[in-house]
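Sharing a structure below in structure tokens format, with a few things to ask.
All protein chains but one are shown in place.
Now for subunit A:
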């Protein structure tokens, strides 16, 4: 049995992406686990998406509905607030993470509790609710299996849907065995046995919890309803059994009406877990007498979203429904995993969301892509991720080496004679580093360019020379 070494402790979260990615690439077990898991889910998604002969029409509708939501955000948010309030919920607004955490912590204390059970929620990961609660002397227990694994390992999530995707079954067995406290003796690495261990571990806690914290997949403006999509039943437990329910919901989760679920609930499960439908979906509207929590709170969260909304090109990132299909097809994500991105939203969607949610940070993430376009192909809401990546690259600061290279290129290309001379020089100059038509590694300072790019060898003859020759 091996000691638990959380992957996040090895991969520096605050380092620039190229540096963090290099560490991740040097972890063979991590790469093997990622390749296996993403390969499995890619095949499942492709099969069930292919079953629907109207998949493209569904994507078109979803993209347009989300684009409409973004334009109507003030109206829809107020409508949601009005309907949810009428149904007995209390709606709060939070400008940023600190405000959302403070409201949630106050509500937990007002309920007379010191601990909460949690449904898996990206919004609460984003605002680091667990860490904030711990600092205030409150305890948050993750109940989703993958979140539980990550929490027990004292690691960080590495994937939007399956935060423990970087662990294989044997590693998960070791984590349960060493950290759970009440793991059954002789626990094997059979996934069914591991799921059973999680059930036993959490059952008492579910049945006695008084406060739960959740996010939401959708918030329906027409009715003031929230929707949570899940598999294990931990979501149902949290949403049903406690007296108090606190849901933290990004403002971009709004949908105009219930009927929109007929589109999104076909796209989301097929794109995320590769299932025709996830095992459990819960929809609730305020308080229902004699059924579920008696105190229902909703915290509508901005935390940088209105900043994303202001960018005409970048705005589409707010259409994301957190399915993670783009992570699973990304050649970069598949090799580095999520920790290297240094943000709660990794992969292609993270590369366009993180720098917009936190301007000035993560400016290197739009470069963590080969612009192959696979992310756009699978995106159920048709976010043109490559378009936004290029857009953000143009806006972000450029590295000194790159700026110098581009400046020199501009000066040379503006002068035809100089350009011809430069091309010939490049052809001769690159000679020692050529491999099969590409220059893979040049010495410093050109290494700044070639460290992450292959440079095509300049052609034997330039077009101008060829044209001149032809006219003779």
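A few points about this structure:
We adopt the following convention: a residue touches a chain if its C-beta (ideal position, glycine included) is under 8 Å from a C-beta of that chain, and two chains touch if they have at least 3 such contacts; residues count from 1.
By our rule, contacts and distances are computed from a predicted model.
Missing chain, UniProt name from the options "Cytochrome c-type biogenesis protein", "Carbohydrate ABC transporter permease", "L-lactate dehydrogenase complex protein LldG" or "Fructose transport system substrate-binding protein": "L-lactate dehydrogenase complex protein LldG". Across A:73, A:140, A:298 or A:439, the single residue that touches the chain missing here is A:73.
The omitted chain makes contact with just one of the residues A:231, A:395 or A:462: A:231.
Among A:14, A:182 or A:312, only A:312 touches the chain that is left out of the view. From the options A:165, A:374 or A:439, the residue with contact to the chain not on display is A:165.
Residue-wise, the contact with the chain that is not shown comes from A:279, picked out of A:16, A:279, A:373 or A:429. Listed here are the subunit A residues that touch the chain not shown: 33, 36-38, 40-41, 44, 52-54, 57-58, 60-61, 64-65, 67-68, 70-74, 77-78, 87, 92-95, 99, 143-146, 149, 162, 164-165, 168-169, 172, 191-192, 194-196, 198-199, 202-203, 206-207, 222-223, 225, 231-234, 236-237, 239-241, 251, 258-259, 261-263, 265-266, 269, 273, 275-285, 288, 290-292, 300, 302, 306-307, 309-310, 312, 315.
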